[in-house]
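Quick one: the structure is below, and I'll ask about it shortly.
All protein chains but one are shown in place.
Right after this comes chain A.
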Amino acid sequence: MTTNRRQFIGTLGAASALIAAPSVLRAQSQGVFRIGALCPVTGAGAPYGSGMQKMIIAAAEIVNAAGGAAGRKIEVVSEDTQTSPQAGVLAAKKLIDVNKVQAILGTWSSGVSLAVLPLTNDANIILMNTSGAPALSVPPANAKGLSYRFQATNDRFGRAFAEICVKEGFKRPATMAFNNASGIGNTEGFRKAWEAKGNKVVESVVYEPNQASYRSELQKVLAANPDVIVTGSYLSDTTIIMREWFQSGQPVKWIIPGWAANPDLVKATGPEVVEGVISVDSISNETAPSFKAYADVYQKVTGQSGQSNIFSAMTWDMVHALALAIEAAGSTETAAINAKIREVSNPEGTKVYSYAEGKEALKKGKINFEGASSVLDFDQYGDVSPSFGVFFIEGGKLNRRYVVNI
């Protein structure tokens, strides 16, 4: 290649100008409400990200088919966070400054949401996320109250665990947590709620991921003689821990989050090992018509079952809640929309399960949108507050005994 340096720089400059040019022509067009779909399509969130983004686009089509919101069509501009805060920040900047989006939906990891939130706050637009970190609820992150979380926080799971301990009469709980934000969020949430009731946690252990054995961590916990062990764990490590505990023969009860204590765990360890384990999960709205509508579309678009990606049910709900709030506000001003999001989602009002139904019912009065991922009621921090189902593993089956509301 005989290109010299100067020619090369020239070519490079021309190429970047060509790439940048069309965006300059994209001035804000009238008659649309533009939202940014900022999902983890590549990186650690990749198993969920493309489904999440597809559901934002599909839900926007449904809203548009029903005549749009406040007389405007929803237009979706997609970007990829690469599950990295740095790439997420640049992508959000582009959505806000170049595409002029009026809301950003679908950030997944806490790291990305926490890095993007200051930008959406500066731009005075709404951010809807599916992250677990407690820091997202309160100032400085959510100083303007423009952030909405569609996933139960890890903290809430912890509080549900504490309620169950009280109900079951446990006195000496210990905790074991997988060393990541979610695992520690569960057990710390539990510790805070439990100590607020004037009790003590007898032992807390944090373990590193991907070990072949957790025997030493387990011994440390069991040495404190707990009557129950509360975990923030995942399926693969829970499987090993349960086997090693069973071999130790020391009697103790377990409270484990539902994504770890599920039928796969029973299959992996055999039913006698996990007999009596308490599994706690947020109740998705699987029996509601809104879940069926979502699952049908998800099946059509991705060829997979709607239950395989809980986060895409959340992004589906994001578009619905946002569009209904726009319709109720009759305006595209952030402040007006923000004031309506709780009003269209929380109780007091006609229960509705689809956008068209909600739009119709809004003409008559207040509505309460029931989502696919949960009943979608937001607290004062913008966090959904789902109910938790308490399941006991009995004879290899998960039986729901009762429901805990936080």
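Brief remarks follow.
Just so it is clear, a residue touches a chain if its C-beta (ideal position, glycine included) is under 8 Å from a C-beta of that chain, and two chains touch if they have at least 3 such contacts; residues count from 1.
Following the convention adopted for this analysis, contacts and distances are computed from a predicted model.
Only one chain is not pictured, and the protein name UniProt records for it, out of "Zn-dependent protease", "Na(+)/H(+) antiporter subunit F1", "ABC transporter permease" or "GMC family oxidoreductase", is "ABC transporter permease".
Of the candidate positions A:V32, A:A70 or A:L90, contact with the unshown chain belongs to A:L90. Of the candidate positions A:A37, A:V202 or A:A260, contact with the unshown chain belongs to A:A37. From the options A:G68, A:G158, A:G185 or A:G306, the residue with contact to the unseen chain in the full assembly is A:G185.
For the chain missing from the display, the contacting residue among A:A115, A:V205 or A:I278 is A:A115, taking the whole complex into account. In the full complex, chain A contacts the hidden chain through residues 1, 3, 5, 8-9, 12, 15-16, 18-20, 22-24, 26, 37, 41-42, 49-50, 53-54, 57, 76, 78-80, 82, 84-87, 89-91, 93-94, 96-98, 110-111, 114-115, 118, 122, 133, 135, 140-141, 179-181, 184-185.
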